[in-house]
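A single protein chain has been omitted from the complex, and every remaining protein chain is retained in its original position.
Moving on to chain A:
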Amino acid sequence: MFRTLISAARGAVSTIATNGQKIQNFYQPSLVQQAYQRQFSLLSSQTPCRLFNQPQELKNQVVLTNTRNVTKYSFRKGKRKSVKAVIKRFYRLNWGVWIRTLCGRHKRLWKKSPPRKRRLRQHVFCSASQSMLLDKMVCDYWRKPKYFVDDPYNPYHTREEFSITSRKPKPYFPPE
């Protein structure tokens, strides 16, 4: 068993020896030496602190990653934070539903028919579960009613026109 192993190892060594050129490429002793020198120069502190001397280089090394999570507890005040991507794309009506635009409303309009372009201009409701999700992704401020005057969305904040969804008591008309 042991003999066979040794013989196999010999065979391997012989193959490596035949490809001597390749071994050199793998090792690259000159590169290793460079790395050692660099390390040594850092440790010997001839240049006091390389990182702080070149802030621009440090800045390039920092990789900014997108985080779109809901912040539940902020660092400074420990408060919940809204997801700004939601505020940029959706609008909340006071009765609880969110409205949104449609995908592709600015794209390839030359090949879309007039009725389709008209439909793309419209704003549509989100579903109940989607509205619930968006409610969770924003703070209290966005769920409060806003009392702007002359706001184009003002007529849509209540649903008094439809008998099932109307909230206010209906006026009483005595029988004649």
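Rule of thumb we're sticking to: a residue touches a chain if its C-beta (ideal position, glycine included) is under 8 Å from a C-beta of that chain, and two chains touch if they have at least 3 such contacts; residues count from 1.
Simple rule for what comes next: contacts and distances are computed from a predicted model.
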{"item": "Missing subunit (named according to UniProt) among the choices \"Phosphatidylinositol N-acetylglucosaminyltransferase GPI3 subunit\", \"Actin-related protein 10 isoform X1\", \"Large ribosomal subunit protein uL15m\" or \"S1 motif domain-containing protein\"", "value": "\"Large ribosomal subunit protein uL15m\""}
{"item": "Absent-chain interface as seen on chain A, which is shown", "value": "68-70, 83, 85-91, 100-103, 105-106, 123, 130, 133-134, 136-137, 144, 146-149, 153"}
